[in-house]
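What you see is the complex with one protein chain gone and the rest in place.
Just so it is clear, A, B and C label the chains in written order, and each chain counts residues from 1 on its own.
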Amino acid sequence: MTEINQIEANDLVQLQGFEGKTKIIKLIKGQSHQSKDGVINHDEIIGLNWGETIASHMGKRFFCLRPALDDLLRSVNRKTQTLYPKDMAYILLSMGIGPGDEIVEIGTGSGAMTIAMAHSVGTSGKVFTYERRPEIQQTAIENVERLGYSQQVEFVLGDVVDGIGQSNQRALFVDMPDPEMYVEQFKNCLQIGGFFACILPTTNQVSALLLVLKRNGFALFEVSEILHRYYKPVARRLRPADSMVAHTGFLVFARHVDENELKDKL
Amino acid sequence: MTEINQIEANDLVQLQGFEGKTKIIKLIKGQSHQSKDGVINHDEIIGLNWGETIASHMGKRFFCLRPALDDLLRSVNRKTQTLYPKDMAYILLSMGIGPGDEIVEIGTGSGAMTIAMAHSVGTSGKVFTYERRPEIQQTAIENVERLGYSQQVEFVLGDVVDGIGQSNQRALFVDMPDPEMYVEQFKNCLQIGGFFACILPTTNQVSALLLVLKRNGFALFEVSEILHRYYKPVARRLRPADSMVAHTGFLVFARHVDENELKDKL
Amino acid sequence: MTEINQIEANDLVQLQGFEGKTKIIKLIKGQSHQSKDGVINHDEIIGLNWGETIASHMGKRFFCLRPALDDLLRSVNRKTQTLYPKDMAYILLSMGIGPGDEIVEIGTGSGAMTIAMAHSVGTSGKVFTYERRPEIQQTAIENVERLGYSQQVEFVLGDVVDGIGQSNQRALFVDMPDPEMYVEQFKNCLQIGGFFACILPTTNQVSALLLVLKRNGFALFEVSEILHRYYKPVARRLRPADSMVAHTGFLVFARHVDENELKDKL
Partner (left out) sequence: MTEINQIEANDLVQLQGFEGKTKIIKLIKGQSHQSKDGVINHDEIIGLNWGETIASHMGKRFFCLRPALDDLLRSVNRKTQTLYPKDMAYILLSMGIGPGDEIVEIGTGSGAMTIAMAHSVGTSGKVFTYERRPEIQQTAIENVERLGYSQQVEFVLGDVVDGIGQSNQRALFVDMPDPEMYVEQFKNCLQIGGFFACILPTTNQVSALLLVLKRNGFALFEVSEILHRYYKPVARRLRPADSMVAHTGFLVFARHVDENELKDKL
């Protein structure tokens, strides 16, 4: 693979300090990055090789790394509560999202999941993402743009109660507090066999959603939770970290199946 | 998206029973699928729409679903212990694998992770996967072929001790019992800033690997574990499942950074 | 401590095999213990020192150990689903049960928790335990007797709907499917400041109980879950066990406080 190894203008660079501090910036000729650790001129980074280090005017050194999706997702401006990489990763795999796919998202939020999906479907795919609140959508648009995924994302401002513009979709991801109110709309959006996924913080919401999904031609349910436990990466004193994120949300998966078959049988 | 909704010959179909039983088959004209639940002729499935049901000669009904990546991964012939979707998903996201990427895998095993990576990189990407044992590799080749990912996978039979044919790679995934013996080879394979990921079952292996990685120009370590807790999807009696898979492996992530910088500093 | 180290008739002995098999028996002169591993005469064990081994007629050897509470609890005849040691231990500590205490239990079941409480309060304490079903109670009576805790346990056959005979109690433990129906009775049983604890398998039950407790002069709630993760105890390949019990029940704790104060304030 003849990947270009030199950092260029307009690249996103992850400045990773020795002590674990991390910041993702977009390199603009003539600009500079300022933090408590000092000033770094973008022009000094442009032309370096990926992986080299740069020092601030205060002498603090940072690795100049190509940001990973994981890093990008953590850098997203969070005006709303967002999913964690552990959840996003499993949702994507569970619905089998890959290059060229289309997917519909209800509840854009800050756009973290939008970006994860846009990354997975690539420029030949498409993510349609719905958000009711204009100012939240604006944040997401900026996040998606900054990280270079605008081409494959279509933002829709509006309430799902008015219907979802896409139909016959193979995958739908929902992140909203009362999804049980919109199951009819979800059904009209999904093809038979299509994948439905949802994240919900409380057990009561999960119960409410399951009840309505089961009455409306959904089947093959999975409810699960992903827990991510970090360890202190010290060879001679290996141990779990003292505290952990104990809950982000319950994941609910289902598939839209042939309703008449279900009615006959269940 | 004008996706064709009719099931065709040579398609992979997930036969999903009402009671949760699932089987993925490849539709070959004239063939039939036999199980304890009866016989189903492939020709009866060809021409159905995705999501419709088919009955065996014994009257047992199955949904005919497009298999998701998750389902495909669980169907892989397991002569070796394989990763679980929860682990594969997080590794892919954590290394930012997406359409068009190249990645090197050491330890093909049954090919489950190979398939997950092949799915993520798509036909414009490439997965180089190394395996020492010819019969294990053969299983993986068959699995990859059956699921339709052969185009983007290159199988290499051989021992990593003799070196990895690729260099300047951005991502390397390792699934072998003694990775600490081959860190030199990993370094030569990865570009500066490149992503290293490994799964290991025991704490002793993690300690051994961390020790050698730190001495050899790797940094930015993460050691973590993904736990997946299922719930019984019953609205009025929502509760976690009685038992769970409590351990598959510890995940070790690191990045290959500029060695001289590290030597100066650390 | 001048503990007698010799095993005597009528002692409970834990026969612990080298391969982890364990069985607790009561030594009766002239009797013998039969299993797939062969016959052991009780008289051969009587007179041994604690910790010595005995061989069956087939040559299988077993350690003769003093059973711990944990071992005894696991040996209890389980006609009903019982709590696990992890749960029982935390409930006891959380309610501060100790020597000389009185405690009321609603839902005797197989008597496992009854035994754990009887052990903690000792012969100077008292456990009042209620059970509706005579045949279940009979099993519990036998279990408690066999393990030698009859002195401090008072079995009551009856439905809590008819009231709890004890009042002004400092601790009440409830293990029944619909505790929210009997909160009035719980209140009349507990002193102001008294400890209430309950185990419930589903999230819906927890919600239902919390709602009624809050309306009836209970406060200082804790809802939690105890997870117990075993490791393979192998020094050079230390790792979590492959599977684990993922759920026994949710624990709900509350204290009965001054109702008027609560009404003024909350």
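Just a few scattered comments:
Definition applied: a contact is a pair of C-beta atoms (placed from the backbone, for glycine too) under 8 Å apart; a residue touches a chain by one contact, two chains touch by 3 or more.
Owing to the predicted nature of the structure, the values given are computational and were not obtained by experimental measurement.
Residue C:S124 is the one among C:N10, C:S124 or C:S243 that touches the chain missing from this view. Residue-wise, the contact with the chain that is not shown comes from C:Q191, picked out of C:N10, C:Q31 or C:Q191.
What subunit A contributes to its contact with the hidden chain is residues 201-204, 229-230, 236-247.
In the full complex, subunit B touches the hidden chain at residues 203-204, 207.
Residues of subunit C in touch with the missing chain: 1, 3, 5, 16, 18, 20, 49-53, 61, 63-73, 85-86, 88-90, 92-96, 98-100, 102, 116, 119-125, 166, 168-170, 191-195, 203, 206-208, 210-211, 214, 219-236, 238, 250, 252, 255-258, 261, 265-266.
Please note the rule applied: only the chains that are shown with their structure count from here on.
Across every pairing of chains, the maximum count of C-beta contacts belongs to A-B.
Chain centres here are Cα means. That of subunit A falls 20 Å from that of subunit B. Chain geometry summary: the mean Cα position of subunit A and that of subunit C are 46 Å apart.
The multi-chain contact residues of subunit A, meaning those touching 2 or more other chains, are 203, 207.
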